[in-house]
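Structure, as structure tokens:
Excluded from the complex is one protein chain; the other protein chains are retained at their positions.
By letter and in written order, the chains are A, B, C, D and E; residue numbering begins at 1 in each of them.
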């Protein structure tokens, strides 16, 4: 019975590359990893958006309409629906002048109860200190 | 009987992506393009290195030794051997503190006679003005 | 009506820059222009037959199928770039051809416009 | 001796970051460590059989062949990423397996070190 | 020359575009270049907008990233793929992607 904590730190802009999309899909894969593990063992992801990465978190991404692909927005909502811990860096949001009402904060319309959290960088640093492994996307 | 002039402007660092390598190989392909064209028609490339791109032009690139692939250096020497016009931006070299003796200036050891030229940016701008098509790599 | 030659280069598959190039080709052909479309490096993947649709990936091959039908769209993949990646002649999606890089330069020779998309 | 799980992600084929990942795996296995190697996105191309050697491209598949022989190296390609690009089961180079992303997370579970290489 | 420049990135390319001179210059923000047209990082607009040029932004890429034309400064025009084709053939002779 053990838990491995994994930090998925997203610093990349969305869409130019697949980096932030893959970060989300791999973090979400923690929900099905048990088939490979012993009973009670688990992988617990925490997803943090820092730097330019906070631009992944804007609402109303119209990629389905224009490019016929799922948006990063949908992946963030799915991860909240699955109760993943999702943190946005406050200092970076402030730097870009982005307010909470422009952000994907919950997955209420999908029936989710977990909310994304806007936290100072120091909180994200603490998460990085506490996880077993770190990955920057 | 017509000549289409093509500017290949290389602004990317070497090796992380294939951008500068592809710029050189496509410029060199101008030497075999006649098979597709009418007699006397030709494509004339000019290759200019600007910005971070001037870092492609350093001598002694040991990619063959370490990664078993041809170096950008070899492509530059080949293009000089084939008498392509190759220009390096002086201001960018100065900014990085790179002197002429650190640069690939000729293909003498392959029997080539054409030399690369270190020119002010204004000369490169003139080349860009004079070509029919421009491509930035 | 004009001729647009596009070169599509490094690292593009999986990025929306590749989508840009296909959608621009589509828009140009719709307006009556002709498009020559050259892929090199990673973008040669676009010429692979048997691509499957997933909701996280654009299904660009469907747009390409439509473009080939118009007769105003030619697409060519860099042969060496493809072979290096393990794509052989039999892997080629219908409509595509494979040539050396001089095909692209020859296409540029009489093009009205040339757009090279690097993607990095 | 330890276990290193590597994830190799976007846009890497054609960049020396992909070479880095393979050479690091090789160096780790040589020292007696075990390596689990996961490719996703464009890097799935590395799992394609039939890659050919060209002087402008690294022939990483040869290093992979040697690594598989050691028994201390496992390599797995993201199945959906591969299918989207038109690589099917029969395209897989010998030694490789294909799984969903949870394979990578499961490998990380008991890894001593995890290195995710993004490449952009 | 009449030069059309696609700016496709937010963090790179400005040094190259800044030096370009053209009789007629158009800058079309696409991909992550759209952030140059929409964000005021640290309160300031992107320096590239100071350049003497005509500015466009691709609507499809703008909206894919959660913005709309309402987020644009007055001197930036939202265009579609179809408009871009006309810009390429009618307004500019050389076109580059940065």
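As a working rule, contacts are C-beta pairs under 8 Å (C-beta built on N, C-alpha and C of every residue); 3 or more make two chains touch, one makes a residue touch a chain.
As the structure is a computational prediction, the values presented were derived from the model and not from experiment.
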{"item": "Footprint left on chain D by the chain that the document does not show", "value": "2, 4, 16-17, 20, 23-24, 26-28, 30-31, 33, 112-119"}
{"item": "Residues of chain E (touch criterion as defined above) contacting the omitted chain", "value": "11-12"}
{"item": "Where the unshown chain meets chain A, residue by residue", "value": "9, 11, 50-51, 121, 125, 128-129, 131-136"}
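The rule is short, and it goes like this: only the chains that are shown with their structure count from here on.
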{"item": "Chain closest to the assembly centre - both centres taken as Cα means", "value": "C"}
{"item": "Chain whose average C-alpha position is farthest from chain C's own", "value": "A"}
{"item": "Centroid comparison with chain E (C-alpha atoms), farthest chain", "value": "D"}
{"item": "Chain centre separation (chain A, chain E; CA means) in Å", "value": "29"}
{"item": "Residues of chain C whose C-beta touches two or more other chains", "value": "10-11, 14-17, 41, 56-57, 113-114, 116, 118, 120"}
{"item": "Residues within chain A bordering two or more other chains", "value": "15-18, 25, 67"}
